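Of the protein chains in this complex, one is absent; all others appear in place.
What follows is chain A.
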Amino acid sequence: MKKLSARRRHPLAALVVLILALAATGGLYAAFAPADKAQADETQQSLAIEEGKKLYSVGCASCHGTGGQGTSDGPSLVGVGSAAVDFQVGTGRMPAQQPGAQVPRKKNIYTQAQIDQLAAYIASLGAGPVTPTEKQYSPEGADIAKGGELFRTNCAQCHNFTGEGGALTKGKFAPTLEGVSPKHIYEAMQTGPQNMPSFPDTTMPEKQKKDIIAYLDAVNGEKTESPGGLKLGGLGPVSEGLFAWIFGLGALIAVAVWVAARTAKAKKS
(Lines give C-alpha, C1' and ligand atoms only; values in the text may rest on other atoms or scores of the structure.)
Protein backbone atom coordinates (compact mmCIF):
# COMPACT_ATOMS: atom_id res chain seq x y z
CA MET A 1 0.00 0.00 0.00
CA LYS A 2 2.77 2.36 0.92
CA LYS A 3 4.65 1.46 -2.25
CA LEU A 4 1.66 2.17 -4.49
CA SER A 5 1.09 5.66 -3.10
CA ALA A 6 4.75 6.46 -3.61
CA ARG A 7 4.46 5.52 -7.28
CA ARG A 8 1.37 7.66 -7.75
CA ARG A 9 3.30 10.70 -6.58
CA HIS A 10 6.16 10.00 -9.00
CA PRO A 11 7.14 13.38 -10.59
CA LEU A 12 7.17 11.90 -14.12
CA ALA A 13 3.61 10.60 -13.85
CA ALA A 14 2.11 13.89 -15.03
CA LEU A 15 4.45 13.96 -18.03
CA VAL A 16 3.53 10.42 -19.03
CA VAL A 17 -0.17 11.26 -18.85
CA LEU A 18 0.42 14.38 -20.94
CA ILE A 19 2.34 12.45 -23.63
CA LEU A 20 -0.36 9.78 -23.77
CA ALA A 21 -3.06 12.44 -24.07
CA LEU A 22 -1.15 14.23 -26.86
CA ALA A 23 -0.57 10.97 -28.72
CA ALA A 24 -4.24 10.06 -28.42
CA THR A 25 -5.36 13.49 -29.68
CA GLY A 26 -2.85 13.47 -32.51
CA GLY A 27 -3.77 9.90 -33.47
CA LEU A 28 -7.45 10.66 -33.51
CA TYR A 29 -6.86 13.80 -35.58
CA ALA A 30 -4.69 11.91 -38.04
CA ALA A 31 -7.34 9.19 -38.29
CA PHE A 32 -10.34 11.43 -38.95
CA ALA A 33 -9.49 14.98 -40.01
CA PRO A 34 -7.44 14.49 -43.23
CA ALA A 35 -9.82 11.86 -44.54
CA ASP A 36 -12.62 14.45 -44.78
CA LYS A 37 -10.51 16.98 -46.66
CA ALA A 38 -9.00 14.51 -49.08
CA GLN A 39 -12.49 13.60 -50.22
CA ALA A 40 -13.30 17.21 -50.93
CA ASP A 41 -10.54 17.77 -53.52
CA GLU A 42 -8.29 15.14 -55.01
CA THR A 43 -6.39 16.96 -57.76
CA GLN A 44 -2.65 16.48 -57.78
CA GLN A 45 -1.95 20.08 -56.78
CA SER A 46 -4.18 20.00 -53.74
CA LEU A 47 -2.73 16.64 -52.72
CA ALA A 48 0.75 18.17 -52.83
CA ILE A 49 -0.49 21.09 -50.73
CA GLU A 50 -2.04 18.65 -48.28
CA GLU A 51 1.16 16.63 -47.97
CA GLY A 52 3.17 19.83 -47.72
CA LYS A 53 0.98 21.03 -44.90
CA LYS A 54 1.72 17.84 -42.96
CA LEU A 55 5.45 18.27 -43.47
CA TYR A 56 5.07 21.91 -42.51
CA SER A 57 3.35 21.09 -39.20
CA VAL A 58 6.19 18.75 -38.30
CA GLY A 59 9.25 20.72 -39.40
CA CYS A 60 8.34 24.37 -39.64
CA ALA A 61 5.26 25.31 -37.60
CA SER A 62 7.06 25.69 -34.27
CA CYS A 63 8.82 28.83 -35.52
CA HIS A 64 6.71 30.05 -38.47
CA GLY A 65 3.31 29.49 -36.81
CA THR A 66 0.66 26.90 -37.58
CA GLY A 67 -0.59 28.77 -40.66
CA GLY A 68 2.71 30.28 -41.82
CA GLN A 69 1.74 33.60 -40.26
CA GLY A 70 5.09 33.88 -38.43
CA THR A 71 5.93 34.11 -34.72
CA SER A 72 8.55 35.89 -32.69
CA ASP A 73 10.93 33.07 -33.66
CA GLY A 74 10.42 33.12 -37.42
CA PRO A 75 9.12 35.44 -40.14
CA SER A 76 5.76 35.12 -41.88
CA LEU A 77 5.88 32.87 -44.95
CA VAL A 78 2.85 34.39 -46.63
CA GLY A 79 3.94 35.55 -50.07
CA VAL A 80 7.54 34.26 -49.98
CA GLY A 81 6.72 31.89 -52.83
CA SER A 82 7.82 28.38 -53.72
CA ALA A 83 11.29 29.56 -54.87
CA ALA A 84 12.13 30.70 -51.32
CA VAL A 85 11.08 27.32 -49.87
CA ASP A 86 13.03 25.41 -52.50
CA PHE A 87 16.15 27.46 -51.71
CA GLN A 88 15.89 27.44 -47.90
CA VAL A 89 15.01 23.77 -47.53
CA GLY A 90 17.02 22.58 -50.54
CA THR A 91 20.25 24.08 -49.18
CA GLY A 92 19.51 22.69 -45.70
CA ARG A 93 19.21 26.14 -44.12
CA MET A 94 15.64 25.39 -43.04
CA PRO A 95 14.59 23.90 -40.70
CA ALA A 96 17.06 25.97 -38.70
CA GLN A 97 19.19 24.21 -36.12
CA GLN A 98 19.43 27.10 -33.68
CA PRO A 99 18.78 30.84 -33.59
CA GLY A 100 21.78 33.06 -34.30
CA ALA A 101 23.11 35.87 -36.44
CA GLN A 102 22.63 33.79 -39.56
CA VAL A 103 21.34 30.34 -40.42
CA PRO A 104 24.15 28.46 -42.19
CA ARG A 105 23.96 25.96 -45.03
CA LYS A 106 23.87 22.33 -43.87
CA LYS A 107 22.92 18.83 -45.01
CA ASN A 108 19.45 18.72 -46.54
CA ILE A 109 17.23 16.09 -44.92
CA TYR A 110 14.24 16.29 -47.29
CA THR A 111 13.78 14.62 -50.66
CA GLN A 112 13.11 16.88 -53.66
CA ALA A 113 9.52 15.54 -53.72
CA GLN A 114 8.98 16.58 -50.11
CA ILE A 115 10.49 20.01 -50.79
CA ASP A 116 8.11 20.43 -53.74
CA GLN A 117 5.16 19.55 -51.49
CA LEU A 118 6.28 22.03 -48.84
CA ALA A 119 6.77 24.66 -51.54
CA ALA A 120 3.28 23.97 -52.92
CA TYR A 121 1.79 24.49 -49.47
CA ILE A 122 3.69 27.77 -48.83
CA ALA A 123 2.84 29.01 -52.34
CA SER A 124 -0.84 28.38 -51.56
CA LEU A 125 -0.63 30.88 -48.68
CA GLY A 126 0.12 33.82 -50.97
CA ALA A 127 1.62 34.56 -54.38
CA GLY A 128 5.42 34.88 -54.57
CA PRO A 129 8.44 33.95 -56.69
CA VAL A 130 7.93 30.57 -58.34
CA THR A 131 10.56 27.80 -58.38
CA PRO A 132 12.45 28.26 -61.68
CA THR A 133 12.49 25.59 -64.38
CA GLU A 134 15.75 24.22 -65.69
CA LYS A 135 15.36 26.28 -68.85
CA GLN A 136 15.43 29.44 -66.71
CA TYR A 137 18.58 28.76 -64.71
CA SER A 138 20.69 26.52 -66.96
CA PRO A 139 23.85 28.51 -67.84
CA GLU A 140 24.04 27.06 -71.35
CA GLY A 141 24.53 29.64 -74.05
CA ALA A 142 24.86 32.50 -71.55
CA ASP A 143 27.35 35.36 -71.90
CA ILE A 144 30.12 34.73 -69.33
CA ALA A 145 31.82 38.12 -69.83
CA LYS A 146 28.56 40.02 -69.37
CA GLY A 147 27.87 37.81 -66.34
CA GLY A 148 31.21 38.86 -64.85
CA GLU A 149 30.33 42.51 -65.34
CA LEU A 150 26.93 42.02 -63.70
CA PHE A 151 28.46 39.98 -60.87
CA ARG A 152 30.98 42.72 -60.10
CA THR A 153 28.26 45.39 -60.13
CA ASN A 154 25.62 43.56 -58.10
CA CYS A 155 27.16 40.69 -56.12
CA ALA A 156 30.93 41.04 -55.68
CA GLN A 157 30.71 43.63 -52.89
CA CYS A 158 29.56 40.89 -50.49
CA HIS A 159 30.39 37.57 -52.17
CA ASN A 160 33.98 38.49 -53.29
CA PHE A 161 35.05 38.86 -56.93
CA THR A 162 35.00 35.12 -57.63
CA GLY A 163 32.22 34.23 -55.21
CA GLU A 164 34.38 33.06 -52.30
CA GLY A 165 32.17 34.88 -49.78
CA GLY A 166 32.97 37.52 -47.20
CA ALA A 167 32.16 38.98 -43.78
CA LEU A 168 29.26 41.27 -42.91
CA THR A 169 28.27 42.93 -39.63
CA LYS A 170 27.76 41.29 -36.24
CA GLY A 171 28.50 37.68 -37.17
CA LYS A 172 26.59 37.74 -40.45
CA PHE A 173 28.40 36.75 -43.60
CA ALA A 174 27.96 36.33 -47.32
CA PRO A 175 28.49 32.60 -47.89
CA THR A 176 30.80 31.13 -50.50
CA LEU A 177 29.10 30.29 -53.78
CA GLU A 178 31.34 27.32 -54.45
CA GLY A 179 29.30 24.16 -54.96
CA VAL A 180 25.93 25.95 -54.94
CA SER A 181 23.71 24.59 -57.70
CA PRO A 182 22.59 26.97 -60.50
CA LYS A 183 18.99 26.53 -59.37
CA HIS A 184 19.75 27.67 -55.83
CA ILE A 185 21.82 30.64 -57.07
CA TYR A 186 18.90 31.65 -59.27
CA GLU A 187 16.43 31.32 -56.39
CA ALA A 188 18.67 33.32 -54.04
CA MET A 189 18.80 36.21 -56.52
CA GLN A 190 15.04 35.99 -57.00
CA THR A 191 14.02 35.80 -53.34
CA GLY A 192 16.80 37.44 -51.29
CA PRO A 193 17.25 34.91 -48.48
CA GLN A 194 18.03 36.21 -44.98
CA ASN A 195 19.98 39.48 -45.24
CA MET A 196 20.74 39.22 -48.94
CA PRO A 197 18.80 41.75 -51.00
CA SER A 198 16.70 40.32 -53.81
CA PHE A 199 17.32 41.01 -57.50
CA PRO A 200 13.85 40.58 -59.01
CA ASP A 201 13.27 40.12 -62.73
CA THR A 202 12.10 43.73 -62.98
CA THR A 203 15.59 45.04 -62.22
CA MET A 204 17.66 42.01 -63.27
CA PRO A 205 16.00 40.05 -66.10
CA GLU A 206 16.15 36.27 -66.34
CA LYS A 207 18.83 36.35 -69.03
CA GLN A 208 21.18 38.34 -66.78
CA LYS A 209 20.72 35.86 -63.94
CA LYS A 210 21.78 33.14 -66.37
CA ASP A 211 24.85 35.17 -67.34
CA ILE A 212 25.82 35.46 -63.67
CA ILE A 213 25.38 31.72 -63.12
CA ALA A 214 27.56 31.04 -66.18
CA TYR A 215 30.25 33.40 -64.86
CA LEU A 216 30.26 31.68 -61.47
CA ASP A 217 30.51 28.31 -63.17
CA ALA A 218 33.54 29.59 -65.09
CA VAL A 219 35.45 31.17 -62.18
CA ASN A 220 34.32 29.07 -59.22
CA GLY A 221 32.97 25.85 -60.71
CA GLU A 222 34.13 22.25 -60.42
CA LYS A 223 36.32 22.47 -63.51
CA THR A 224 37.81 25.90 -62.77
CA GLU A 225 41.59 25.76 -62.85
CA SER A 226 43.79 27.62 -60.41
CA PRO A 227 46.94 28.58 -62.38
CA GLY A 228 48.65 29.75 -59.18
CA GLY A 229 48.34 26.39 -57.41
CA LEU A 230 47.14 26.70 -53.80
CA LYS A 231 44.30 29.24 -53.72
CA LEU A 232 44.58 29.99 -49.97
CA GLY A 233 40.84 30.61 -49.93
CA GLY A 234 40.92 33.00 -52.90
CA LEU A 235 40.30 35.86 -50.47
CA GLY A 236 42.97 38.20 -51.81
CA PRO A 237 45.92 39.89 -50.09
CA VAL A 238 45.01 39.03 -46.48
CA SER A 239 45.45 35.27 -46.61
CA GLU A 240 48.28 35.52 -49.14
CA GLY A 241 50.17 38.04 -46.99
CA LEU A 242 49.64 35.95 -43.89
CA PHE A 243 51.03 32.90 -45.69
CA ALA A 244 54.09 34.81 -46.93
CA TRP A 245 54.84 36.27 -43.50
CA ILE A 246 54.44 33.04 -41.57
CA PHE A 247 55.76 30.39 -43.96
CA GLY A 248 58.04 32.47 -46.22
CA LEU A 249 59.70 34.48 -43.48
CA GLY A 250 59.55 31.46 -41.13
CA ALA A 251 61.56 29.37 -43.61
CA LEU A 252 64.19 32.11 -43.95
CA ILE A 253 64.56 32.39 -40.16
CA ALA A 254 64.82 28.61 -39.86
CA VAL A 255 67.63 28.50 -42.44
CA ALA A 256 69.47 31.38 -40.71
CA VAL A 257 69.21 29.63 -37.33
CA TRP A 258 70.40 26.34 -38.84
CA VAL A 259 73.43 28.03 -40.45
CA ALA A 260 74.39 29.87 -37.25
CA ALA A 261 73.89 26.86 -34.98
CA ARG A 262 76.57 24.81 -36.75
CA THR A 263 80.13 25.81 -35.91
CA ALA A 264 82.75 25.75 -38.63
CA LYS A 265 85.56 25.11 -36.14
CA ALA A 266 87.59 21.90 -36.35
CA LYS A 267 87.38 21.34 -32.61
CA LYS A 268 83.74 21.17 -31.53
CA SER A 269 83.13 23.01 -28.29
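Methods note: contacts are C-beta pairs under 8 Å (C-beta built on N, C-alpha and C of every residue); 3 or more make two chains touch, one makes a residue touch a chain; residues count from 1.
Here is the rule we use: contacts and distances are computed from a predicted model.
Colleague: Out of "Cytochrome bc1 complex Rieske iron-sulfur subunit", "Pyroglutamyl-peptidase I", "Amino acid ABC transporter permease" or "Hydrogenase", which one is the UniProt protein name for the chain not included here?
Modeller: "Cytochrome bc1 complex Rieske iron-sulfur subunit"
Colleague: Using the document's definition of touch, tell me which of A:Leu47, A:Met196, A:Ala218 or A:Leu235 contacts the absent chain.
Modeller: Checking the options A:Leu47, A:Met196, A:Ala218 or A:Leu235, the one contacting the hidden chain is A:Met196.
Colleague: In the whole complex, not just what's shown, which of A:Gly27, A:Pro205 or A:Gly241 touches the removed chain?
Modeller: Touches the omitted chain: A:Pro205.
Colleague: Kindly note down the residues of chain A that lie in touch with the hidden chain.
Modeller: These residues touch the chain not displayed: 150, 153-154, 157-158, 166, 168-169, 172, 174, 192, 194-200, 202-205, 208, 225-230, 259, 264-267, 269.
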